[in-house]
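A protein chain is absent from this complex, but the other protein chains hold their places.
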Amino acid sequence: MSVTYIDAIREAQETLLREDPRVFLYGQDIANFGGAFKATKGLSDAFPGRVIDSPISEDAMIGLAVGAAIEGMRPIVEMQFADFSSIAFNQIVNQAATHYYRTGMPIPITVRLPSGGTPGSGPFHSQSMEGIYAQYPGLVVVTPATVSDAYHMLIDSVKLDDPVLYCEHKFLYRWLKSKAINGDHLPIGQARIARPGKHATVVTYSAMVHEAVRAADRLQADGWEIEVVDLRSVKPLDLDTVLASVARTGRLLALGEAFPWGGVTAEVVAKVTEEGFHLLDAPPQRLNARDTPVPYHPKLWAAHRPTPESICDALRKLLSF
Amino acid sequence: MPTVPILMPQLGESIAEATVIRLDVKVGDAVRTDQEIIEVETNKAVMGITTLCDGVVSEIRAVEGVSYSVGSLLGMLEVTEEEVVRTGVDTTESMDAKKAVQQEQDSGQEDNLHFAIDGDSYEEDPSIIPSVKGLPVPTGVMGAHYISPRMRARMADMGLREADISAIVGTGAGGRVTVEDLERFLDYLEAWPSAPASPMRMAVADAMRRSWTRPLATVGLPVLLDRLLGHRRAQLPKPGLTLYLLRAFALALKEQPMTAGYLIGEKVVHPRSFDIGVAVQVEDGVVVPAIRKVDEKSLAELVTEYDDLVDRARRRRLTEEDSQGGIATVTNFGTFGLTTGTPIPLPNETLILGIGAGRKTPVWSEQVETFIPATEAELVLTFDHRVVDGGGAGVLLKRVSELLQRPEDL
Partner (left out) sequence: MSSQREFLRCSFRAMLRSRTLENKLSSLYKAGKIVGGVYLGRGQEAVSATLGTSLIQGKDCFAPLIRDQAGRTAFGESMLDCTRTYLGSVEGPMKGRDGNIHRGRPEKGMPAMISHLGAQVPLIAGMLFAKRMKGVLDGCVGATTVGDGATSTGAFHEGMNLAAVENLPMVVVVANNQFAYSTPNHRQFACTDLVERAKGYGFSGHSVDGTDMLACAKVIGGAVRTARDGGGPQMIVAHLLRLSGHGEHDDGSYVPDSAKGGHYGRDCIEVAMRQLAEGGYAAVNEILSWQEEAAEEVQRAVAQAQQEPVPDPYREDWTALSTKFPLTST
């Protein structure tokens, strides 16, 4: 028996519904149909009245969730695709994110964002929105990369009193498997060393953790030992773990699947340069998707996002500086 | 005969599975390209699954009323080789081969990290151009001269300067010295005897290091000292050789003050007053007190001032003010018995004039038409080549030499 990433998300929601009467799920096609990706399959039968179909109104969905949170509930909103959360942007960044600072009342909503690219999904079903939301004060943005994190971080997200953008990677849904969900886990806000090394550090998150590990495996053949840091949550950003790793290796590659202008990788490089310039042996590097919309065709898509090849290439250049 | 799998297709953007509601074929049936063979239902619509080629149904796995996720195997067709070529369909065999390649690429990964991109819809292409651009600095050019922020921070911790690591052979990229190289070198030095450097030594080292950042050049010419020494014997008190040199240097500089200019940015700062420093060897170092307005004082006037300064310098009794304001320096390394040298000007000065030890040498005399013995010494001038060129330095040096031949005018 093995558990997939999407199984973990589904199980986490089942646990939450079972254990906390304040939790309810709200989203498009999530009730009887079980969600576009089956993340809520069977939950509406098991928890009648608590897994509810919404109209195709992303703005109103988050507005409703904020209102429900004010009334003491802990809603989980499923955006069918992270890309569509652009419609809900106003409610997320202006209503939910500002509420605690303005009124002193936190808004414990969790917005699930099926994120990232899969072959053939094209420009509007492939986006990575974490950098945009992380820019706003008042939001927590998590990006689980493993099956266990998918499970535990969703549970922890709902338990947080603040609004959380839970960025789940669609590519990992069915392809990432684990024998079981680990019992113990790190809290939100703490990064993890996905692979130890001493010659260079790759700081990344979500699906790119696996691409980085693949790249590191390849470079091992040439004698390079690459450390991979899985941020787990991009906001808050665990700078301590990142700096400790850079202190070990002296070299940094910030890797992400989002568009290249600004974003998480830029923040990582800026923070390390600000606070760890004396740790660096080479200029910190960034590797992101290309600066175009995410293309449809699998061949274009695979060359648009960072690949093990392009990561190896970036690392070799970094190591040769 | 090749087999072609019948798979549950992707029936819409967000559809993950569909239910088989009717099987229109059974094992053994011949089917034709584009024939609808299985009817399936999603939440949105009822649709027929079609075949991509002609063939015979060899296996049916799907069961009516059961839901299957996208990509599930619903059945098999047996297809002729010719039909495979005609339609270009993927057969079970060709798909297995692709999967084997994929698995080989993915092998060696931990189980919980293991995932494969759907081999059916995506094939890795090694010709994909990586989207990373090169670093802006070509490694070969940088070489050992580049000190990374990390290396610099480590050196600062240890109080080291660039010059201190010049002995280390770097093993980093492009022959660069790494922190590990540095630490290895320091470990190696641990076995050698050592002593702490005196504050005087550190001060000289710092001044010389700063001065050495400039392009310095030295010119020289021999000068006869007999007339000067004759003049000196007749004086009371007797001025030292260095004092004659000081006076000649000041007068020459007054005629061409630009030579002592100090370059800063796009500006040359000219001397304000002809105050000349004199290098005095003290214990474990050199100090350079300056004598004020050397151009305006006679030799006789200078003797007392000079003797006092040198005396105080040797006793380490100079004030801070004594060492400030010089525009150039004179050094008499001849007192150590040296005949020539390339002295280094102070970091805040452009020129240093030096003289070596005098020695007897035959000089051709036009008057008596024979060689006569004379005392000759090497006069050298080191200059900042950014400010002065060899020609300019030569003119200045020649003028000093001429003035030394007329000691009575000094």
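Going in written order, the chains are labelled A and B, and every chain counts its residues from 1.
In this section, a residue touches a chain if its C-beta (ideal position, glycine included) is under 8 Å from a C-beta of that chain, and two chains touch if they have at least 3 such contacts.
Remember, it's a predicted structure, so these values are computed and weren't measured experimentally.
Undergrad: Where does the absent chain touch, in terms of which shown chains it meets?
TA: The undisplayed chain, in the complete complex, is in contact with A.
Undergrad: Given the contact definition stated above, which residue among A:T15, A:N90, A:Q220 or A:T273 touches the chain not shown here?
TA: Residue touching the absent chain, from the options given: A:N90.
Undergrad: Considering the complete complex, identify which of A:V3, A:V66 or A:A134 is in touch with the unshown chain.
TA: Answering carefully, the residue with contact to the hidden chain is A:V66.
Undergrad: Across the whole complex, list the residues on chain A that are touched by the chain not included here.
TA: 24, 49-50, 54-55, 57-73, 75, 87, 90-91, 94-95, 97-106, 137-138, 140, 156, 160-162, 185-190, 236, 238
Simple rule for what comes next: only the chains that are shown with their structure count from here on.
Undergrad: Give the list of chain A residues in touch with chain B in this complex.
TA: 29, 33, 36-38, 80-81, 119-121, 125, 146-147, 172, 174-179, 210, 213-214, 217, 250, 277-283, 285, 287, 289-290, 298-299, 302-304, 306-307, 309-310, 312-314, 317-321
Undergrad: Which positions of chain B touch chain A when the two form their complex?
TA: For chain B paired with chain A, touching residues are 10, 13-17, 43, 69, 106, 108-109, 111-118, 121-126, 128-132, 134-137, 139, 148-153, 172-174, 178-179.
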